[in-house]
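With one protein chain removed, the remaining protein chains of the complex are shown where they sit.
Moving on to chain A:
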Amino acid sequence: MNDVAVLGAGMHRWGKWGRSFVEYGTAAARAALADAGIDWQDVRSVVGADTVRGGYPGHVAGATFARALGWQGARVTSVYAACASGAQAIDSARAQILAGMAEVVLVVGADSAPKGFFAPAGGDRPDDPDWLRFRLLGATNPAYFALYARRRMALHGDTLDDFARVKVKNAAAGALNPYARYRTAVSAGQVASSAVVADPLRLLDICATSDGGAALVLSSMEYARRHGAGDPVRIRAVSTVTPTYPRTVLDLPDIATDSAAAVEPPAPGFRESIARAAYEEAALGPEDLSLAEVYDLSTALELEWYEDLGLCGTGDGAALLREGATALGGRIPVNASGGLASFGEAVPAQAIAQVCELTWQLRGTAGERQVAGARAGITTNQGLFGHGSAVVAVR
């Protein structure tokens, strides 16, 4: 097995703190190092997950965190893959460890998000699909989430109550998580009475933009043993696949799908292929999972992930939710952390934060939200412009 060890996990609490991302990332890094029992000066490689808003990617590079922690001559890597940045950072760290280039690597992601809708950088840039969808159509991110939600209602009979039930479930879990931004229970009535943002989705169906930071200390299994961690949480797979042509489901930031006139669409579709790649690499399947952390950008999207992860059949997501299988205490808890519903989006940190949650769950140290006897978990998300992302961790 090409396992790497998770020696340490750390976070800065999500919220709107109004400070620089550097502060959140550095706090998370120090927490992860302390958790691992590793001195910063012993880390020989640091990988930073970039954000681009409010600056250029170089400003948010691994070097930014390395400088804040104190230059000490480590190898440095910076990656940008939008929402998948964190997973790609983990993948880079893992590749370095497996290649023997570094024994212990610090992975950091953090963000200070703007209020309201995410928007592309300024200037007239008609060669940028992300700029075009705003300029020509006013198609915000929630507009795409709403298109998926409305289509689920038409195809599978999902209801607004089903969507609200996802929020109620995730808020209940988030209330138990000290790193979550929102730590109060939410009722279906509160979801239903919140303002419609993109019909049929309401404010409480859509995740907020947040500040936050997350970090991991990864090492070779050999280093972990030498360090006294005989049975660490292990990362067994990282999926970073692209879609396969033709991609026939309309997705951010595109104005149109590929045409299937010349080539039959692939089976499975993109999101499903992300999970399949992770399962294949980890040599396990959905039946082996104890829990899953999925990118619930909207309540309706969480139901799609159930199906894409193979937790149930196509169209059966709402039924799985209704039977309580995906709640804490259920057969396969999803977003035991509270998910983006409770955290909000701090883009380059979120995929790392998902792995932090798996780490604590697999160690059995997740407190009141602990999934009993957790042995294997998967995270999944998707980065703008076709970056797949899933991580499998086991104990």
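Definition applied: a residue touches a chain if its C-beta (ideal position, glycine included) is under 8 Å from a C-beta of that chain, and two chains touch if they have at least 3 such contacts; residues count from 1.
Here is the rule we go by: contacts and distances are computed from a predicted model.
According to UniProt, the chain absent from the figure is "Benzoylsuccinyl-CoA thiolase", selected among "Autoinducer 2 import system permease protein LsrC", "Sugar ABC transporter substrate-binding protein", "Benzoylsuccinyl-CoA thiolase" or "Indolepyruvate:ferredoxin oxidoreductase, beta subunit". Across A:155, A:185 or A:283, the residue that sits in touch with the chain not pictured is A:155. When the omitted chain is restored, the residue from A:34, A:119 or A:283 that touches it is A:119.
Of the listed positions A:143, A:241 or A:384, the one in contact with the omitted chain in the full complex is A:143.
Of the listed positions A:41, A:159, A:259 or A:365, the one in contact with the omitted chain in the full complex is A:259.
Although one chain is not shown, part of chain A still touches it, namely residues 116-117, 119-120, 122, 124, 126, 131-140, 142-143, 146-148, 150-151, 154-155, 195-201, 245-246, 248-250, 254-263.
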